[in-house]
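Below, a portion of the complex is reproduced, with chain positions unchanged.
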Amino acid sequence: MAAEFRNTADTYTAGARTLPQRYLTSPEIFAAEQQRIFAARWVCAAHVHELAEPGAFVLREVAGESLILVRGADGGVHCHYNVCRHRGSRMCERESGRFTGAIRCPYHSWTYELDGRLRAAPHMDGVPGFDHAGIALRSAQVGIWEGLVFVNVGREPTPFESAFAPLLGKFARWNLPLLRAARRIDYDVAANWKLLFENFSECYHCPGVHPALAKLTPYNKAENDLSEGPFLGGFMPIRSGGSITTSGNACALPLGALDAEEQGRVYYYSNFPNLLLSLHPDYAMVHTLWPRAPAQTTVRCEWLFHPDAFGRADFRPDDAVGFCDVTNRQDWHVCELNQQGVASRAYEPGPYSPRESIAAAFDREYLRAMCD
Amino acid sequence: MAAEFRNTADTYTAGARTLPQRYLTSPEIFAAEQQRIFAARWVCAAHVHELAEPGAFVLREVAGESLILVRGADGGVHCHYNVCRHRGSRMCERESGRFTGAIRCPYHSWTYELDGRLRAAPHMDGVPGFDHAGIALRSAQVGIWEGLVFVNVGREPTPFESAFAPLLGKFARWNLPLLRAARRIDYDVAANWKLLFENFSECYHCPGVHPALAKLTPYNKAENDLSEGPFLGGFMPIRSGGSITTSGNACALPLGALDAEEQGRVYYYSNFPNLLLSLHPDYAMVHTLWPRAPAQTTVRCEWLFHPDAFGRADFRPDDAVGFCDVTNRQDWHVCELNQQGVASRAYEPGPYSPRESIAAAFDREYLRAMCD
């Protein structure tokens, strides 16, 4: 899925060019990104629907680290490194589930409270120097915005509230915290994560790559309201009462009490460094990007709907999922071609068109993050 | 398939030994070879039968670069890097085919003429600083000898005509430019490309490795006429009217108007750095070598016949292909054993026998290319 944004004098930088090769292929720069960006920024890791009741958990891998996100007995969301403090064993293997009371290491049965404190360590009582009360799982910080759970494994993260201040309330009418997922697909894409961001940020490619999409939303009628910084995006028009689906019609209850203007638009926003958000009148599509290697990224895509839509006769989530899945795969394919080409010694940064101003803005934000 | 060449006082260097280990196993030396040899020398990439009419193309990967070889509207053969000048995307995915008029990038639909000049770039008219006429695909040089198409991706290549001057006319009677392929097999061999060259250059191994071949051509009766430099080889006798086939008989029309002497010989020549040429009275076998890693090489083998042979009742290409395929696989197997052994710390350069003088000459030429 992709958005194209109107060229305006204040956002398009004439002469903007694509990134130099090394940012897209170098293992050293990839490692630096993992540290400077993915281990330092707020990374979108889950939606609250996955952590509904105490003990509910999901595993996520951020910057190479296995993390346990768990709803505590206190109602808060905790994030622990998945590493026992005894011999260092990974404790939890399941992708998601619910702990019944405690987190137990399967190797020697050390157990921890949901908030990370050591509960029990067999045969360790009375061992000289063993400080039971001082031992806890190592943890990372957590923040929640519009129902999306972000983690930060950095030592001195920017406070979550100040990082997300510009977005407070902006999407309130879409009821994101209440939504539930009808479908999830994980895609393995042989492309650098930044090429996926750039691809999401323009619809210049839509006529050639997405002929069906181009019929539902005119690729050259996009408008962006966030054109610089970590949050970028805007909207494209769709037919009122319609949606981006195989049928062209809405396939579920509206996400919220949207006004007429909002009902005739799809909103596309990217959130540096790993969230792509697509808000349709009847469904939200959430992409999170998980870089694996310079030329390998896992993209998780979830389709969220109003909780009251489920079980209704007019609920047809596959109408949205099927269409978007085709569009996604079209995008991954050209991103993979893009990756193959930029690895050539014949590649040099090429000229962005005015219709790629948001892709250029993403590149600027990325370079700022790397040079901070 | 392999040739052994007569030991003569002027070609056999007493005391010659095999290459030191590092040339056969080191990733650093492999990378250096890619730059100093495969990105600097004339590499055999195709036969003209694959590029018959305007728009016909093949993809090749040379020194890690994807190249498009295409017959132009002007009748010439062009070689373009497979990289769009806009975002750097790879444009062409098919191994071979025919462009209908232009080369189009699938990502944003920029299009190029067959000779590489930019034809169209949507929405780029009027963009400040965009020089439509100055944009073209990056290209590499092309040369054709005896119907074989060579490419050179170096910055300052030796002119093709002077590089191939020693061979002009030498094989004219075999009609190589007219021949057509009956069969192609790509082999993945877990051995360094130089071990394959050495293997092709001697028949000392034939009695043990190729018992069937040794019956058709006496392994100890070879004569070489090119014994130093980038072109090496000579001939071995076969029974007049016979050939290197399963039946032992010729399996197709003669390649040309060969004299009696030529009808009783098979000629084996190697052409540094990637062509092995075997000329039988009734068929030509063309091996091209494509190094992938220190211990990984793809070998493409094509069997070419006289164009008038096809469709005749006495045309039995499988008689040649079947025999050679068995022989090829016997060779690849011992080359793979060779690769495994030279990686041992017990390996040290061993003594070449007088029957391996051409293998030793290849090693010398290789070392010259690396030390130039």
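Note that the chains are named A and B in the order they appear, and that numbering of residues resets to 1 at the start of each chain.
Everything that follows uses one rule, which is that contacts are C-beta pairs under 8 Å (C-beta built on N, C-alpha and C of every residue); 3 or more make two chains touch, one makes a residue touch a chain.
Predicted, not measured: the structure shown is a model, and the values here were computed from it.
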item	value
Oligomeric state of the whole complex, in copies, if 2 are shown	3
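By our rule, only the chains that are shown with their structure count from here on.
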item	value
Subunit A on subunit B, rotation in degrees - Cα superposition, rounded to nearest 5	120
CA centroid of subunit A to CA centroid of subunit B, Å	48
Contacting residues of subunit B [partner subunit A, same complex]	65-66, 81-91, 93, 106-109, 121-124, 127-130, 138
Subunit A residues within the subunit B interface of the complex	14-15, 18, 198, 204-205, 207-209, 334, 337-338, 340-342, 344-351, 353-355
